[in-house]
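Have a look at the structure that comes next, please.
Here the complex is missing one protein chain, while the rest keep their positions.
Chain lettering (A, B and C) follows the sequence in which the chains are written, and residue indices restart at 1 in each chain.
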Amino acid sequence: MSNQNMETEETYYSNYGPQGGLASGPLKLKMTLSGERVVAAEPDVGFLHRGIEKTCEKLQWVALPSLIEKVDYLSSIHGTLALSLAVEKLMKIEISPRAQAIRLIVSELNRIASHIYFLTTMAKACGAQTASQFFLRDREKINNLFEMLTGARLMYNYVCVGGVMSDITEGFIEKTHDTIKYLKPKLKEYDDLLFNNHIFTNRLKKTGILKTSDCISHYITGPNARASGFFYDVRALSPYCGYEKYKEFLERSIKPVTQSDSLDRLQQRVLEIRQSLEILSLEIDRVPAGTYKEKLSKDGKVPKGEAYSVVESSRGLFGVYVCSSGGNVAERIKLRTPSLSLLKVVPDILKGNEVSDVPGVIASLDISVSEIDR
Amino acid sequence: MSEYLGFLKAIHLSGKSILKSIKTSVPYFIGLGDQQKEITEEYPDRVSARMPEDLPARFRGILKNDINKCSGCRACVDICPVSCIRIETEPGPEKAKSWVSVFDIDISKCTVCGLCAEACPTGSLTHSNEYEGSVYHQQQQIVSCGKGWATSEMKERWRQEQETKDLQEKERAKAQQSPLGSEFKKLLSDKKE
Amino acid sequence: MIDLQEISPFSYYISTFMSENLHPVFVLGVSLVIYFIPLFYLSVAITTYMGRKTAADVQMRIGPNRVGPFGIFQYVADTLKLFLKQDSVVNNRKAWLHLAGPVLSIAFTLMAFLSIPVADQWYLANQKWSLLHVYLLMVAAQLFLFFSAYTSGNVFGVLSSSRILVAIAGFSVPFLLSIFNIILVSGGSSFVEVLAIQGGAPWKWMLFSYPTTAISFFVMYCSLLIWQGAPPFDILDSEEEIFGGYSVEYSGSRKWFIEQLKSLQLILSCYLLTGLFLGGGHFPFNLETFGRGAQAIQSLFFSLKVFVLVFISYWIRWSLPRTRLNQVIFFSFKVLIPVSIVGFFLTTVWLALFNGKGIGNLL
Partner (left out) sequence: MEKELFEKIKNRFSDSKIELLNNTGIAKIYIESKDIKKILGFVSTYFEEKPFLETIIARDIDDSFSVSYIFREKTGDILTFETETNKKKPELDSIASTWPGAEVLEREIQELFGIVFDGKEYTSNMFLADQWVGKPMKKDYVFPEDFKGIEHRRNPLKKEHERP
C-alpha cells in the first residue's frame, strides 16, 4: 500500500492499554487504525513513574540496591550489579574471585528467568495459553533456586557493594546442576509445542521489523539488537565479573541475521537461554574459595567523585552513573536503561502491521515499562 | 509449477507441525510419568501448598525480634530505607542495656529487603518464615515486639535492685582492699619507677 | 388440526405418555421444555466442566475443585454469581440489538438443534431441507452477534464485528460444499434421510462408508471451528488482540449468556458431526427388547459420541496457538475449498463407477 493511499483512507483512533497490554508494565499505545491496519502508533508512558532517581538522593548508599532493583523487576540482579560496580569504582575496592563468580552465576540465572518470562508473554500474545503455562512452570525452578540462595523470589537484594550479601548455601550447586539438566530437554519440548508450529511462526514472520540502522542510530542494545544484526554485548566488549572467560564463546555463537522480525527476536532469546545454560554449567563448578564480601568501613560513606559502569541486562545495556559528594547519601544517580531507547522506534516498527500483530510485536520487543519510567 | 509445489509443501509442513503440537500435549492429558503432576499449590489448604516450615532457611518473611536479646541500638532504624521501624527506649534494670519499651514494625511499609537483619549487632532482629501479613484492620499491620513502657513500680524495683547491687559492689570492693593488697601495689609501683 | 406425528415426532412420542385430550400446542410446549432443559443446562454444564478440567490437565493446574465434589457445582455457582451481579450497560440504551444480542443469538442457535434427531423419531421439527435450514440458522446466530458487537459503541467491538463477517465468509463456502457432498451420497436433504443410510456399527457410519466423506468430515470440522470462533481460529473474541471483541461491553447475566453461547456452539458443532458422519443415535445392537426405552439408550449413545468430540475439540483447542485473520481466510479459501471441491469431484466419479454403492455395500 502506497503512502498516498493511506492518507486518503478513512482512519479511526483506538487506545491499546495501558492495562491489558503485553509489555511488562502499563504501556499505552495511541493507535490510528485503518480497518485492521495500523497507520500510526504512538507509545505513551509515565503510568509507572516512581521517581526512583530522586528517591536515591535521599537514601543511604547501603540501601540503594534495594531500590535500584525495582527499576527492572524482572532482571533485578543486573540493576544492583551495575550500581555495585559503579560504587566499587568510586571506593576503589577489588572484589574477591569468589564473589565475582557468584555474581556471574546469579546474573546468568536471572537472565534465563527473564527470558523465560519473555517466552511466556510471547506465547500469550499469540494465544498459546498452554505453552505459556509450561514456561512459567520452568521459571519456577529458577525462582526456587533464588529463594534458596537469596531468600526472595523476585526482589533479591543480593548483590551489594563489596560482593554479595550471603555465601552460597549448601546444596545450591547440586540444585543448579539439576535445574540445568531439567531445562535443557525442556527446550526441545518448547520447540515441538510452539516454536516449530507453523501457525505460530507464520504469524510472527515479517511482522515488527526492526532495522539495523535504527538499532545503531537509537543505540538499541540487547537481544533485540542482536536479532537485528547489531552485535553489541557488554559481556563480550567490556567484560566484567569474569566474563572474560566467555568472551570467545559469546562472540562465536551468534545467530545469523535473516529478517530481524518478531520471530528472530524470539529465536535470539531462545539461543540466549541456551548460551546462559552453557555458561552456567561451566561456571557453577568453578567457584573459587575465598570471601564473599569485602569488609567496608562502618560509617557507610563513599569518597567524593563520579563513576559510570554498565552491565548487560536481560534487555540490553544497563548503565548506572553515580556521583558522590563524600557523604552518606548520593549526590546524583542516573540510570541508563535499555528499554528507553526503544521508545522512539516503536511507532516505526508497528506501522503497517495488523491489529492481530500488535501484541506479538510488543511482546517480542520485551519492553519493560518500569525501566522506561523509573 | 514450483509455486504450487511450495504451497503444497507448506501445507504438508504445517499439518505435520500442528500434529506434533497436538501430540506434545498428550502425556499431560493422560498423565504419563511426572508430567501430570499439578504445579499449582492449593494455597490455604495444607494439601500441597508450601507452608512456612517448608521454606528455605534464608527465606525473608515478616520480621521478628527476640526482644530479650535486643539492645535498642537503633542500627535497624538508621539503615531502613522506608523507615518502618519505631523504637523507644528507657533506662532499664541494667546500666549497659536499655529497656526497649516500644519496637514497632510497620509491615505495610516493609519491603523485606533484609538490610536491618544484616545490620543488627546482637542478631535479635531476624526474618521469620511467616509470609501471611493480611489483616482486617490497617492498625493490625504493625507488629509490636516491645516490652511495653516501664511502670513506676518496675522503675522503683529496678532502682532498689540497683542500689543493693551498688552496695554489694562497694562491699566487695572494700573486701578486696585488704592492707596486704595496698602494700603489694605500692611495691609494684616502686619497682616500675 | 395439527398433526403432531408429521410436524414433530418427538412431541408425538411425548404425547403417547399423556392423556389424549390435551391440545397439541400444549404438548409441543411440554416437549420443548423436556428437550431443552437437559440440553441447555446439563450438556452446557458438562461441556463447561470438561473444558475447565481438560485445560487444567494440560496446563498442570488443578481446575475447579471447591464447589461440590471435584468442583462439579462450580458451574451453578458461576451462574448464580453472574446473575446476581450488576448488569452495567453502555451509554446508548437505544441499542436494543446490543442488549438483546446474546439472547437472540442463543435462541437461533437453539433453533438449529430442533431438526437433529438424537434417536429414532426423536427430533422436534420435521423439515425437508433441514441441512440447509441449520446452516441458515447458524449464520443468523452469528449475524445477531455481529449486530450486537457493531452497536456496542466500542472500537474493539466494531473490530470484532468485522471479524465475525470474515468468519461467516470463511465458514459458509466449505461448510456448504461438504453438505452438498453428503446430499450427493445420501440422496436426501434432511438429517432423517442422511441418518437412514447409516448404521450403528462404525463401518456403517457415513464417515467410513464412502472414501470421500472423510474429506467432508475434515472440512466440516474445520469450518465449524471457524464458525464458533474457537481456538485456533478464535479471532472473534481474542483476549490479547481485541480484548474480548463482541463480549467486551457485557457484564453480569449477559456475559453469562455469551459464555453459554460459546458452549452451545461447540455442542451444536459436535451434534452436527455426530448426526451426519458418526451414525447419530444408531446403536450397534438390536434394541427391540427395550421397547419404548430404546430411544433413551440411543440418545445416550448419541451424547457419548458428542462428548468424545467435545473432548477432542478441547484437546486441539489447548494445544494450538491462535491464527491470524488472514491465516483463517487463507486456510478457508486456499485449503478447505479446493479440498472439498476435489472431494466433491471424486464423489461423483465414485458414484458413477460403483452405481451409488458405498464401501460397506461393495464388500
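Keep this in mind: a residue touches a chain if its C-beta (ideal position, glycine included) is under 8 Å from a C-beta of that chain, and two chains touch if they have at least 3 such contacts.
Keep in mind it's a predicted model, so treat the numbers as computed, not measured.
Enquirer: Just list which of the chains on display the missing one touches.
Expert: Over the full assembly, the chain not pictured touches A, B.
Enquirer: Looking at the whole complex, which of A:His49, A:Lys188, A:Lys206 or A:Lys245 touches the chain that is not displayed?
Expert: Answer from the full complex: A:His49 touches the omitted chain.
Enquirer: With the full complex in mind, choose from A:Ser341, A:Ser356 or A:Ser370 the residue touching the hidden chain.
Expert: A:Ser341
Enquirer: Among A:Ala128, A:Leu193, A:Ile273 or A:Leu317, which residue is in touch with the absent chain?
Expert: A:Leu317
Enquirer: Which subunit B residues touch the hidden chain?
Expert: That gives, for subunit B, the contact residues 86, 101-102, 104, 106, 108-109, 138-139, 141-142, 144, 146, 148-152.
Enquirer: Mind pulling the subunit A residues that touch the left-out chain?
Expert: 44-46, 49, 51, 53-54, 89-90, 216-219, 234, 237-238, 304-308, 310, 317, 319, 321, 323, 331-332, 334, 336, 340-341, 343-344, 373-374
We adopt the following convention: only the chains that are shown with their structure count from here on.
Enquirer: Given which chains touch which, is the overall layout a line, a ring, a star, complete, or other?
Expert: Topology of the interface graph: complete, with all chain pairs in contact.
Enquirer: Farthest chain from subunit C, going by mean C-alpha coordinates, please.
Expert: Following the centroid criterion, the farthest chain would be B.
Enquirer: Count the C-beta pairs in contact for B-C and for A-C, then report the pair with the higher count.
Expert: A-C
Enquirer: Return the distance between the CA-based centres of subunit A and subunit B, expressed in whole Å.
Expert: Chain centroid spacing, subunit A to subunit B, equals 30 Å.
Enquirer: Can you work out the whole-Å distance between the CA centroids of subunit B and subunit C?
Expert: Centres of subunit B and subunit C (C-alpha means) sit 59 Å apart.
Enquirer: Hey, how far is the Cα centre of subunit A from the one of subunit C, in Å?
Expert: One centre to the other, that is 46 Å.
Enquirer: For subunit C, give me the residues that contact two or more of the other chains.
Expert: Each of 58-61, 318-320 in subunit C touches at least two other chains.
Enquirer: Please output the residue numbers of subunit A that touch at least 2 other chains, ranges allowed.
Expert: Only 130, 137, 193-194, 197, 199, 202 qualify.
Enquirer: Subunit C touches which residues of subunit B in the complex?
Expert: So the residues of subunit B touching subunit C come out as 7, 11, 18, 21-22, 24-25, 28-29, 31, 35-40, 42.
Enquirer: Going by the contact rule set out above, which residues of subunit A touch subunit C in the complex?
Expert: Interface residues on the subunit A side: 12-14, 20, 22, 33, 35-36, 123-131, 133-134, 137, 193-194, 197, 199-200, 202-203, 354-359.
Enquirer: Can you tell me which positions in subunit B touch subunit A when the two form their complex?
Expert: 10, 13-14, 17-18, 20-21, 23-25, 39, 55-60, 78-81, 111-115, 118, 127
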